[in-house]
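Take a look at the following structure, please.
Heads up, one of the protein chains got dropped from this complex, but the rest are sitting where they should.
Should a chain be cited, it is by its letter among A and B, assigned in written order, with residues numbered from 1 in that chain.
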Amino acid sequence: MNPVLERTWRDPPGVVGWFSSIDHKTIGRRYLVTAFAFFVGAGIMAALMRLQLARPENTLIGPDLYNQLFTTHGTVMMFLFAVPVMQGMAIYLVPLMVGSRAIAFPRMNAFAYWVYLFGGLFIFTCLLFNFGPDAGWFSYVPLAGPEYAPGKRADVWAQMITFSELSGLLAAIVVIATVFKLRAPGMTLARLPLFVWAMLATAFMILFAMPSVMLASTALILDRLVSTHFYNPAEGGDALLWQHLFWFFGHPEVYFIFIPGLAFMSSIIPTFSRRPIFGYPAVVMSLTATAFLSFGLWVHHMFATHIPELGKSFFTAASMLIALPTAIQIFCWIATMWTGRLLLATPMLHMLAFFFILVLGGMTGLMVASVPLDLQLTDTYFVVAHLHYVLIGGAVFPLFGAWYYWFPKITGRMMSERLGRWQFWLFFIGFNVAFYPMHHLGLRGMPRRVYTYTDEMGWGPLNLLATAGAVTIAISVLLFTINAVMSLRRGMLAGENPWGAGTLEWATSSPPPSYNFDRQPIVRARDPLWEPPLGELREPTAEPTHIVGLAEHTREVLVTTVQDAIPDHRLAFPQPTLWPFVSAIAVAIMFLGSIFTPWAIVWGGIPVALFATLWFWPKREETDAAIAIEKRP
Amino acid sequence: MRWAVVLFVLLAACEREQRQYQLPPPQASFVKQGHVLTEHNAYAMSQGKTLFRWFNCSGCHSNGGGGMGPALMDDKWRYGNNPEDIYTSIMEGRPNGMPSFRGRINEDQAWQLVAYVRSMSGWAKKDAAPGRSDSLYPGEPENMRDKRN
Partner (left out) sequence: MQSILQSAGPQAAHIESLWWLTLAICTVVFLAILVAVAWAVMRKRRGDAATPPDISFITKKERGAELAVVAGLGVSLLGLIVLTVASFVTDRALASLGAPDLQIDVTGHQWWWDARYDDQDKSKIFTVANEIHIPVGKPVLLRLRADDVIHSFWVPNLSGKKDMIPGRDATLTLQADKPGIYRGQCAEFCGAQHAKMAFLVIADDKYEEWAAAQRKPAPQPSSDQQKRGRDLFVDGRCAMCHAIQGTTANARHAPDLTHLMSRQTLAAGAVPNSIGHLAGWILDPSSIKPGSNMPPNPMEPDDLHALLAYLGTLK
């Protein structure tokens, strides 16, 4: 505990301090809690849908509400839970894993969180007031266009996209800058933890894919609000344009969710196998290959359209090909487990579930990758089953495992192993009972997005089974919440490194102090805590093991080079400030207003510009402090 | 103050976003009730716009500019532009050629047409009025028209 550093880096106290925090750990925790709350909200919507579908011709929920429910469920899960929660994990853990005191662009990081929060609260509120979006989570035109989607529901959807785009892009920039420039000296790219590699790949993908959906949704808002004709076939527009623009983003998007799941696997499996991962270079290249390849698959969401068959075949081949990098990683993990000594604690159980659930989802993915098969299977419950198997098996199970794994680091207390096992098995069994029957429903002709079906179709029994599974999932999530809340107060104290792991976040107290590390380490190996000189087999050496010489009375950070992490220069970091919060409010008002009138961009832009200017206005004390430490810290 | 604006916006949604798939059966006060349900209701105006096309109102009124029949998007109203007046014009007909549609269309459909016709001269709230059609359509969509008195 270093009182000087603590005073320099801590969040300011009080209510104002709460809104001014720019500590990546605080922001990361907020992302996780907010995303989990949205997960529960969207899960309740799913439970309602399943209750409606449990019986044929059920009258629990009518078509209008049902359409809003399935749209909002998908939208919230994809945009407001799955991507932000992974970004939140990155924001919390990446600076710790690379041995830095701070995340790059901390104020922009805070701003991104507030924009995310406002976008999420907004869409839930709209659903409560009967103007939740109702055209599906990918909102095809012309159904979402001005003629067939009266009212403001589709505008709400499109503008919420804008919120989450902005938030996602900014968080991606923050992660890239941190990974490239704020690493501990000696952490060359070849020594980067696989978690960090995966988050870096994800961030780059976000950077290139999100502008596509921003363009699509902006064009939709313009069509609806000021009658442009982007998607109007009669005036030279094209309904298919929407699909191309959306899916060019939409396919990489599922990899924004899946690749962090791979990050968790590559972090947790080695720890619980008591050995470094097998095939580190292969895993890194697989992550990179997946990131690139994922941009070449988008038409497989459009196989039922009249795009020429030859073009579609290319996307079949690409969609099959992308299975290979994932297969490589799976084989490397199996090799790691095979030659290691396994500890089957709750985090590891969740990783094992991946091999069952994600792999099954990947197999159904190969099925829908083929054009002819997809022509039968697309837009049916088979695809609903496929997407939940890959997303829940590939991301949500590893995410829950990651929460059990890093909860001790974040809070200082262990979660209950007993409750964890109950929760895991309920989730695993409930998930399979809920989603496996959907494969059969799809094969038996049940399309997606139907609020009811007739008795003579024979889909009743399987739907009832799926509903039972959904209820089981709900119970397991409740158990998890209880576990988390109870463990916060009464969990076993964790200590620095309860799992005996090898990466740098475990080289500091749990929870970490506001300044992350008492002394920032210098890294000479891939798993720094396992290998010399920081690991057990410490050998006496004349080389320095920790950074010395940075200022402690002011926020000073060491910036290193991109490839080899050689110290490059010292940088003064900003103090906590309210401007990110206030600017986010101004931006939210501007976006929300533009749902109703285009003038909101003009009038709303003025406070945004004003606040941004004031945000960056240099302060005399900060400049003086930076100059004072320039020559001598 | 901020919360008041937010609440106002949210509560406005109740009126705008309701989908009346099943309007209540006609009663003694149905005239007022139908009017209340469809005025400023986005779904009703959107349906009205579809019915305007289906029932060939354009045959005499064009897309609001008028032809054989008077223009509907201007500020001249021979028989008044209150919702009840327009409803009566449609259901009972008017001298000089407006046919009576009583017995040909439902009361709910008539009210949807009333709501749409009022939006043609900018009398509907901008956030509820229909946007552009997915077709060739001359002129501004209804949600960009200013109120004509």
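Rule of thumb we're sticking to: a residue touches a chain if its C-beta (ideal position, glycine included) is under 8 Å from a C-beta of that chain, and two chains touch if they have at least 3 such contacts.
Being a predicted model, the structure only gives us computed values, none of them experimental.
Only one of A:A289, A:L443, A:M486 or A:I585 touches the chain withheld from this view, namely A:L443.
When the full complex is taken into account, the listed residue touching the unshown chain is A:Y451, out of A:W197, A:Y451, A:F480 or A:W579. Between the chain not shown and the residues A:A47, A:L121 or A:L240, the one that touches is A:L240.
Note that of A:G502, A:P521, A:P576 or A:G593, the residue touching the chain absent from this view is A:G502.
Contact residues of subunit A toward the unshown chain are 62-64, 67, 135-136, 140, 142-143, 147-148, 233-234, 238-240, 273-276, 278-279, 282, 304-306, 309, 313, 316-317, 320-321, 323-324, 327-328, 330-332, 334-335, 337-344, 352, 355-356, 359-360, 363-364, 366-367, 369-380, 442-445, 447-453, 457-458, 497-500, 502, 525-527, 530-531, 535-537.
Residues of subunit B in touch with the missing chain: 19, 21-23, 25-26, 47, 50, 54-55, 103-106, 108-109, 134.
Simple rule for what comes next: only the chains that are shown with their structure count from here on.
Centre-to-centre separation of subunit A and subunit B, using mean CA positions: 45 Å.
Across the complex, subunit A meets subunit B through its residues 62-64, 125-126, 129-131, 142, 145-148, 150-153, 223-227, 229, 231-235, 592, 596-597.
Considering their complex, residues 9-11, 13-14, 16-19, 21, 42-43, 45-46, 49, 126-128, 130-136, 140-141, 143-144 of subunit B touch subunit A.
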